[in-house]
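Inspection log for the structure reproduced underneath, given as structure tokens.
Shown here: the complex without one of its protein chains, the others still in place.
Just so it is clear, A, B and C label the chains in written order, and each chain counts residues from 1 on its own.
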Amino acid sequence: MCNEIIDEGSDVLLFLDSKRTYLVKIEKGQDFHTHKGYIRFDEVIGRKYGQSVSSSLGYEFILFKPSLHDYMRKMRHATQIIYPKDIALIIFHSHIGCGSRIVEAGTGSGALTSALAHFVKPSGKVYSYEVRKEFLETAKKNLKRAGIFEYVELKNKDIVLGIDENEVDSVILDLATPWLVVPVAYEALKSGGKIVTFSPTIEQVVKTVNALEKNRFIDIETIENILRRIKVKAGKTRPETLMIGHTGYLTHARKTIK
Amino acid sequence: MCNEIIDEGSDVLLFLDSKRTYLVKIEKGQDFHTHKGYIRFDEVIGRKYGQSVSSSLGYEFILFKPSLHDYMRKMRHATQIIYPKDIALIIFHSHIGCGSRIVEAGTGSGALTSALAHFVKPSGKVYSYEVRKEFLETAKKNLKRAGIFEYVELKNKDIVLGIDENEVDSVILDLATPWLVVPVAYEALKSGGKIVTFSPTIEQVVKTVNALEKNRFIDIETIENILRRIKVKAGKTRPETLMIGHTGYLTHARKTIK
Amino acid sequence: MCNEIIDEGSDVLLFLDSKRTYLVKIEKGQDFHTHKGYIRFDEVIGRKYGQSVSSSLGYEFILFKPSLHDYMRKMRHATQIIYPKDIALIIFHSHIGCGSRIVEAGTGSGALTSALAHFVKPSGKVYSYEVRKEFLETAKKNLKRAGIFEYVELKNKDIVLGIDENEVDSVILDLATPWLVVPVAYEALKSGGKIVTFSPTIEQVVKTVNALEKNRFIDIETIENILRRIKVKAGKTRPETLMIGHTGYLTHARKTIK
Partner (left out) sequence: MCNEIIDEGSDVLLFLDSKRTYLVKIEKGQDFHTHKGYIRFDEVIGRKYGQSVSSSLGYEFILFKPSLHDYMRKMRHATQIIYPKDIALIIFHSHIGCGSRIVEAGTGSGALTSALAHFVKPSGKVYSYEVRKEFLETAKKNLKRAGIFEYVELKNKDIVLGIDENEVDSVILDLATPWLVVPVAYEALKSGGKIVTFSPTIEQVVKTVNALEKNRFIDIETIENILRRIKVKAGKTRPETLMIGHTGYLTHARKTIK
């Protein structure tokens, strides 16, 4: 796998440095232009992933096989995309695993959807609800490019009105009014199943927790994680000056049938 | 699955509240004693997961089917166990998924091992190195109880001396001197594969990043996540007073063969 | 001043380490007992501040002249005392200085009062309101011991009902319902004067900001500061494991007469 050869049609992540990466599909006879010169795809064909290629201006680009994370970072998106730090915690607290059946809303650009699909594959499924039809088109393209569309069922429905699935393992909500979805989430979940909601404001959180308490969810916890990047360099090590101070609060709880 | 019936031999998480939970194996004729009275297992048999049972003192315990997270929280451990917030980020930045082949060191009590195993199953494998033989015994018990031992190979070896596997997807290091393992991790990883290290002190981080830079790893990032719990109650909402201020720094990077 | 001699009646901070300090008044013929042995005050008399003395068990205690901060740390208190990190920001955002006239409520144990008094002395004054008479007694003792009582006027009144002073530089509120005080604070402040409120919950903050907006305050800002202690030791440097995650939110604003 390490020595996989790049061919026509291969996806490649051109990596100059951590902040300058380009996700491309290799086509014979084509060039890819960057502000550091262009790269001839004909020179890329035949190389191995992990090797590098020089641009016309002499800059070296590493040829990575794109990971799910690379596809996620490169997704076209109309909406604010959820941050990796939050996706990581959502997945962990959702108790997702291979074979899980997960309901999600809203789909948005499909970034969280793709991460969920990655962890339920190959035997699980993500049922993703979205009311805005135009977003579903974008999401579909993004999921196809990332090669995980077959593990997702996109649904152009308002989840507040009902969830078609039942006995699902988790319901994951990244939409404006999660508290309105709590009753239908209760119906769809299996006993002990997890609900996870993500909301930027504290008022959303208060309403959601209140709805969870009234709908026989227990083990309710609300958390926020603050991620700091550290600049590491001998003699000059320090947290980065600018950081994302807040994205949202994550609330998770467990269904009981008592 | 929701309606699964509890029988002799079933594992059950007795849940009183978020801070008082007990993981038990149901045996006929046995009782389980808590400071809120005892619970007769004979009364538990035949109930469904998600229902509840009353203790001899009238306290209601919910009968949950244990999740991986419940098994993790209940693991016997001699060492400091890595926090869920850190496990979540390690998994995410490791690019793990179903079928992945992962090298880990050290095993410790097996908490991180179990999370890794959960995400690579059923077709992947975790190769976990530990020099302290006594820890491997505990880890084995913990992994068996959690039902994921078959996805793990425990190795009583010093990882600094070499990694038996090659072309692995990720190498994950939670030990005192990760920088010493960087060269053998490079050898074991496939191109583009991820190394993830977790260290409590900043000096460990500086040494590790230095070793990564010297060993052809790129896209190196060091992060720290600070998790706050929010007490949510209408009119009294606020972050919790006491919090875990620091556990460790996570460094991740990608192997290149340029 | 450095070479000031300790005499009968002197206040001394006995310092064993950062976590074990004792504030005592030296009296002839008396001993002071600690779990590390006793200290004979007769041996202390005649020494200089900054020197040390040995306990009966051979432990060395440094003899510091108490600073305001030492007095603050040693105050008897019935209520939760506000943290130094918050006092520092309150003082800074209050625009206090020598000669300022400051209104404060509630007095509590007088910790914040003493810091305010320290910064307005010798020509300013702190007018401190407290409804609970028993707290005023404690505050009076604490302020006298710290030697700054003359810069404070304690008032056993409910500040919601009115502020006797006018043209004051700042109004500082550390009580449960700051929003109810906003209208009388407006009346008492000079134009451009600062109001500073400190509240643990987010709902208090929302009500306070709303009241400020309705009462012609502008330049309104709500901040929270999270203080981390760093354990510094070559090779083992790291933030401390346990920290205070939240004390309260500070809101400050400026009166306009537009």
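Simple rule for what comes next: contacts are C-beta pairs under 8 Å (C-beta built on N, C-alpha and C of every residue); 3 or more make two chains touch, one makes a residue touch a chain.
Here the structure is a predicted model, which is why all the values come from computation and not from measurement.
A.B. asks: So one chain is hidden, and I want to know which residue out of C:Lys74, C:Lys125, C:Lys155 or C:Lys255 touches that hidden chain in the complete assembly.
C.D. replies: C:Lys255
A.B. asks: Where does chain A touch the missing chain, residue by residue?
C.D. replies: Its contact residues with the unshown chain are 200-203, 228-229, 234-247.
A.B. asks: On chain C, where is the contact patch with the chain that was removed from view?
C.D. replies: Those residues of chain C that touch the unshown chain are 1-3, 15, 17-18, 48-52, 60, 62, 64-65, 67-69, 84-85, 87-89, 91-93, 95, 97-98, 115, 118-119, 121-122, 167, 189-193, 202, 205-206, 209-210, 218-230, 232-234, 237, 239, 249, 251, 254-258.
Everything below uses one rule, namely that only the chains that are shown with their structure count from here on.
A.B. asks: Same or different: at the chain B/chain C interface, is the fraction of residue numbers used by both copies above or below half?
C.D. replies: Counting which numbers both chains contribute, over half are shared, so the two copies meet through the same residues.
A.B. asks: Please report how many Å separate the Cα centroid of chain A from that of chain C, as a whole number.
C.D. replies: The computed centroid separation for chain A versus chain C comes out at 47 Å.
A.B. asks: Identify all positions of chain C at which a residue touches two or more other chains, and write them in rising order.
C.D. replies: Within chain C, the residues that touch at least two other chains are 202.
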